[in-house]
Structures are given as structure tokens and as C-alpha cells.
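Missing here: one protein chain of the complex. Every other protein chain is in place.
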Amino acid sequence: MSVRVGAAAESPSFPMAAKAAMEDVQLRQNVRHATGVIRAKRALLVEEKADWQQLRTAASRIKEHTMRYLDRYLVQFEQSCVRAGGKVHWAEDADEANRIITGIIQSHGETEVIKVKTMTSDETQLNTALEAAGITPYETDLADLIVQLGSDHPSHIVVPALHKNRMQIRQIFLDKMHLETLGREPKDLAEAARRYLREKFLRVRVGISGANFAIAENGSVCIVESEGNARMCLTLPKVLISLIGIEKVIPRFRDLEVFLQILARSATGERMSPYSSIWSGVSANDGPSEFHVVLLDNGRTKVLADEAARQTLHCIRCGACLNICPVYRQTGGHAYGSIYSGPIGAILTPQLQSMRHSETLPFASSLCGACYEICPVKINIPEVLVHLRAKVVEQGDSPIVEQLAMRAAAFALAGPRRLAAAQGFARIAQKPFLSEGVLKNLPGMLSGWSSVRDLMTVPEQSFREWWRDRK
Amino acid sequence: MKISLFITCYNDTLFPETGKAVVHVLERLGHSVEFRAEQTCCGQMHLNTGYRKEALPLMQRFLEVFDDAEVICSPSSSCVAMIREHYSILAEETGDPTLRDKVRNLLPRVFEFTELLVDRLGVTDTGAFYPHKVTYHPSCHSMRTLGLGDKPIRLLKEVRGLRYIELPGADECCGFGGTFSIKNPDVSAAMLADKMQAVAATGAEVCAACDNSCLMHIYGGLHRQRQPVRVAHLAEILASEERR
Partner (left out) sequence: MVEGSKVTASARDRILASIGASGNPEQEYQAIERGYESAGTAQKGQKLDLFIERLTDYGAGVYRCTHLEIAATIAERLHARNAQSVAVPHDIPVDWLPQPFEFIRDHASPYPQIECCDGVITGCAVAIADTGTIILDGGSSQGRRALTLLPDYHLCVAFEDQIVETVPEAMHRLAEAMSRPLTLISGPSATADIEMTRIQGVHGPRSMEVVLVSL
């Protein structure tokens, strides 16, 4: 089995990638602006919702319940989907999913597909697999189109091109759409995308989508979007293929009343996204005549097996935790080396990959807790981060110096006499670094710290010494 | 009331003044304070960095030391947060029911310093005098895990001579995060830069907080930049009095 999350296995460590990203002033400005706008809009709409906390609780309970009985709900979904005229395939990993999808397209003799924004297909690197098989994928979500035409990577799970501003986008469109003129306003750019894609919507005979929700009760799939590109891909082609992570299943249709109320508010700061499409199998005279679902595992069952981290799979990919995260806001999404960035990326990517290749991600957080507070399905991300950090340490993957320091600290803290001795030692050890009454130019692991910060000195008398002498 | 002080390992070592201030304020309010010398550390640094095994004995020591304490007070919201958020989970993991019961029994007796004053002792006017312009940084743990809300600010507003100035973007993390600032020094520094800018914008002379760890971080940046703003744990402000 080869579980893969995009190209995350080949990415540099978070601290290195973050450092590089933060040197890009334009990127930081763009990220700050975009996250600031969504945060402000979200805050207003959540405030007007008097039952917000009750919705969060219900959402979290529904997800918890579904994960507990996921096997039954998956089978129920499969049966209902087949009854409604759909075909259901199961894929254990990225390659298997890509193979199934390529096979379906080739069986129809097609060489082009139109795609709705789907993170799951980025996870399996479906586009690369399709191209290798001689099939051209067209991304149709505006941001994904910008990313695809610019040979770039998504940097946000809801607004994948938020790191680009209008001038950068305009240049990509001018170059790649072979346009002679193009206005400078966002509406001119949107118009260019409309014209570029319209012909493809009407011509291409296979559509590919992900899913926001898959309903076990009746086999329906739900996709929430803004632009109408998803509606195009879901209704106009002859064949529709939906690649769905197994955690996207929810028990019943009525559960949408919870998720539809929290998703748009959290994701884009709207009461409801402009379009939600919900369909079940195939319908006579309306939409595709053939519908396939590919249910993808790719590491999810492993996450499910770890009870302390299982809540990671409750995520509805709203992106609120990215927008509020003080780390994400400094670095943008690319530093996470994965299509899943921000706090959710920091816990999801390492788990899907069985804690290989991304050991620095669980540490890419100050544990400030803003993500937990904002998450509409109440995922306790800091708790999961701490749990994953322990796994990294258990695997022996933490830096040797750190291991030594932590063991030494544990030794010193094991009793008051040892602690007092360590305090005395620190007073002496700090001497070489003393300058202007503070510590500067610290060695080793602390050098990064002291490059922009001074450290207070260890005072001559500890509290316990003062207390002892006081009485 | 007899109040048992949990000073925390880093306050003990690096910020003894904060401990003295807590003792001073509580005694001024007519309570007696004890310090159990066997105490060391709550285990936060180890747990948060992934050294769970090393955190466990520190928790066990804590439970033992404070077993029969009536009220435990600590001037560190992150350590109180550690105790409240993680002790039950750690105890649960050992599968030892007596440990679990000990934690259950401990939790209602642990108070962060401002919680103790406002919730348990019902005090907001501590009789302090501090003639300075002060802004307040609500540390993440104090705000989100403990939910201190406006308690610290209510305490500050009662201090005679003090002018309180609200900190813009107060709910943003300062970038410390314990070992985060060592493992990700560049990101942490960028977060710190934002916080320092906000602090400077208030024009305050002093930046206060309920966590010396964040203050140490903020001070480190301000001092390097030779900014005139000082930092002070809230307890130290509440401890100061008018000289007669």
C-alpha cells in the first residue's frame, strides 16, 4: 500500500519551508489580507447566530457517532447509491483510486475531463496520473484554475490561490489563455475564466468531483460551491465520477440541516454558499447517465484506529482554523508542504502518512488554541497535536539534543534538591552569554531564539531560597 | 484561608519577584500563605513537547505534594491549564483508578491567581497603587483554556493611579508557545514582531500578563529593540503600594 498526501513526502521540514516563505513579502501581504477579510465576515455571521454553540455540539456529535459506526454507514451508503443507479468502487490508496478513475475514463474512450475543486484528488495527485495516461484535466474552480495554469500549488483549503493578487493572476491568464488584452479588475479576470471554461463545460463528456457530504440514508452526494462551476460539472457531462474520502459519510439527509448552517459561515463568511447540489445516483433526463463513486481510504482507517486522534476525521474542510491561525497567517500554506495546510494540515498530513515524512508538522503550532475555539465541528486540534508530538518522540524522531535536554530537565525536576542544584548551575552557566544585563548569542538550539530576543538572566536568589530565608 | 502556593519551576528559578508579589497580595488581604518546598514542576513542558513519559512522574509528585492542600494558587495560567486540561487524560492513560480519583479530587482546589482573587475570594480591589499606563496581554491559555475573561482587567482597573489601555489584537498569540519558539524561531519571531507593534501602539509604559513565559518572550523582543516598555506579571502590579 502506498499512502500519499500530494507531494508531502518530498517536502522540506516546516521550519525551513516557513523561513523561505516568510521572505516573500508579497505572499505575506496577500495571505494577511485574505485571511483578515474572511475572519471579519465570519465573525459577524457567527455572532448573529444565537444557536451557534448548539450547532457545533450537534455537528461534533454526529461526526463522532458516524466514525464509531463508519463501516455500517459506508455499506449503507454503497447500497443506497447502487439502488439509485450509481456504481461504487473502493480504493485503499492513492494509486488504486487513480487507476480506477483512469480506467473509467478510458473505457469511454475519452481524453479530457472537467474537474470540480476536490482536495481528495490533490491528495492522490490524480491530475498527474491522468496526464500520464494521456487524459487532460481542466480545473474549473477559479482559484484551482489559477493554480493549475500557473503550475503552482494550492495554499489554502478553501481559497487555494489566496497567495496571489490580481496583478499576478492577470499575468498568468494573459500568458496561459493566450489573451491579447485583459482588464485589471477582479471582474475582468472572472469574465476571462467564464469564457475560457464555457466551451469546455459544453464539450467535455466526463466530470470529476469530490464531495462535501455523502449521505448513507439515500446514497446522495452533496457539493457546496460558489461559482456554478460545480453545477456545470455535475450536470452537463455524460459520466460523473466522485472521489470521496470515507470520512465524508453522514448518516441521514436531515443531518445536512446542521452542516449546511455551519459550513458556509465558517468557510467564506456567508449564511449559505450560493449553490449546494445534492443528487442521488442517476436521474432520467436530468444530468449524467452514468455515475461512479470512488470511496478512498488512503490512510484514513489508520487515523480512525487511533482513538485520541480520530476526531481529525471530523473535519469539514471549512478553512476557519487556517484563517485564525497565527502561524498560518505568517507563513501561508506552502510551508506545510502538503495540500492540507494550517492547523488541520499539521494534524492530518502526518497521520495519513503514518507519521512518516512530516515529523515537524505537529510542532508547527504555539498551541494557542484559536483553532479549537473556531472549529465548527469542535476538533480539539491542540490536544491532537500534543498526542502526535508524543508519537514523534516515541518513534525516536525528535532531535538528539532535545532528547538529552528533556531527560536532563526531567532529572532536575524530580526533586527539590536537584532543582535547587540546577538553579545554581544555571546561574554559573549563563555567565559567558551575559551582556548588558541580559543573555545574548545563546548556543545550539537556543541560537534561533536569541537572534532576535534577549533573555532575562537567572537571578541570584530563587523563590524557594527567599522563602527559606524569610521565616 | 490557608493558601498553598504552587510557584512553578520557571517562576521559582527566573521570576522570584512574582512569587513574592503573590505572597504579599494574599497576606495583605488577610490570608495565610504556605509554600511546600517539595514541589517542582507540573510537567507542562515535557507533555507539550511530546515527552509524555517524563511528564507523568511530575504529575504524580504534584498530586502527592498538594494532596491535602485546601486551596492551591498558581501565578501561571499555562500551568493551571496543563493541570486542568491534561491531568485527567494522563491519569486515564495509566489505567490506575486511584490516580484518576486523586486528579478528580485535586482539580476543584486549583486556582490561577486572578481566579482565586475574583472567583474564590470575591476581591477586585486589592488596595494597590501603581501610577503607570498599563496594557494587558491575555495569554492564550489564560483566555482560551481558563476563560479568565475580563477578570484581570477588572483587577487592574481597581488599582489606584493606574491608567489601563486596551491592547489592539489582544487575542493573537505572542509566538512563545514554549519549545515552539525554539523549534520554529523564525515564525515565532514574526508573531512576536506583530505583538510588539501592538504593544508599542498603545503607548503604555508597562505590558502586563498572567504568564511570565509570554512576558519573558515579549520582553526579550522589546529589550533587543531597545523599546522603553517594561513588562510585569499582574501580581507584581497588584502588590505595589503607595509609599508613605
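Lettered A and B in written order, each chain numbered from 1.
Heads up, the rule we're going with is that a contact is a pair of C-beta atoms (placed from the backbone, for glycine too) under 8 Å apart; a residue touches a chain by one contact, two chains touch by 3 or more.
The structure displayed is predicted, hence computed values, not measured ones.
Peer 1: Indicate each shown chain that the hidden chain touches within the full complex.
Peer 2: The chain that is not shown touches these displayed chains: A.
Peer 1: Any idea which of A:A20, A:L179 or A:L202 touches the chain not displayed?
Peer 2: If we include the chain that is not displayed, A:L202 is the one touching it.
Peer 1: In the complete assembly, which of A:A94, A:A143 or A:A214 touches the absent chain?
Peer 2: From the options A:A94, A:A143 or A:A214, the contact with the absent chain belongs to A:A143.
Peer 1: Have a look at A:M22, A:I38, A:A94 or A:L126 and name the one touching the chain we're not showing.
Peer 2: In the full complex, the listed residue that touches the missing chain is A:I38.
Peer 1: Which listed residue, A:N229, A:Q311, A:S365 or A:S462, touches the chain dropped from view?
Peer 2: A:N229
Peer 1: Can you tell me which of A:S13, A:S242 or A:S277 touches the chain that was removed from the display?
Peer 2: A:S277
Peer 1: In the whole complex, not just what's shown, which of A:V113, A:L130, A:L256 or A:I374 touches the removed chain?
Peer 2: Within the whole complex, the residue contacting the unshown chain is A:L256.
Peer 1: Across the whole complex, list the residues on chain A that are touched by the chain not included here.
Peer 2: Touch set of chain A with respect to the missing chain: 30, 33-34, 37-38, 50-51, 54-55, 57-58, 61-62, 65, 68-75, 84, 87, 89-92, 96, 99-100, 103-104, 107, 140-143, 146, 159, 161-162, 165-166, 169, 186-187, 189-190, 193-194, 197-198, 201-202, 217-220, 226-229, 231-232, 234-236, 246, 251-254, 256-258, 260-261, 268, 270-281, 283, 285-287, 295, 297, 301, 304-305.
What we mean here is this: only the chains that are shown with their structure count from here on.
Peer 1: How many angstrom lie between the CA centroids of chain A and chain B, rounded to a whole number?
Peer 2: Measuring from centre to centre gives 33 Å for this pair.
Peer 1: Given the complex with chain B, which residues does chain A contribute to the contact?
Peer 2: 14-15, 18-19, 22, 326-327, 330-331, 360, 362-370, 372-373, 383, 386, 388-394, 398, 402, 406-407, 409-410, 413-416, 419, 423, 426, 438, 445-446, 448-449, 451-456, 458-459, 461-468
Peer 1: For chain B, which residues are in contact with chain A within the complex?
Peer 2: Residue list for chain B touching chain A: 7, 9, 11-16, 19-20, 35, 37-41, 45-52, 54, 57-58, 61, 85-86, 89, 140-141, 144-145, 171-173, 175-192, 194, 216-217, 219-221, 223-224.
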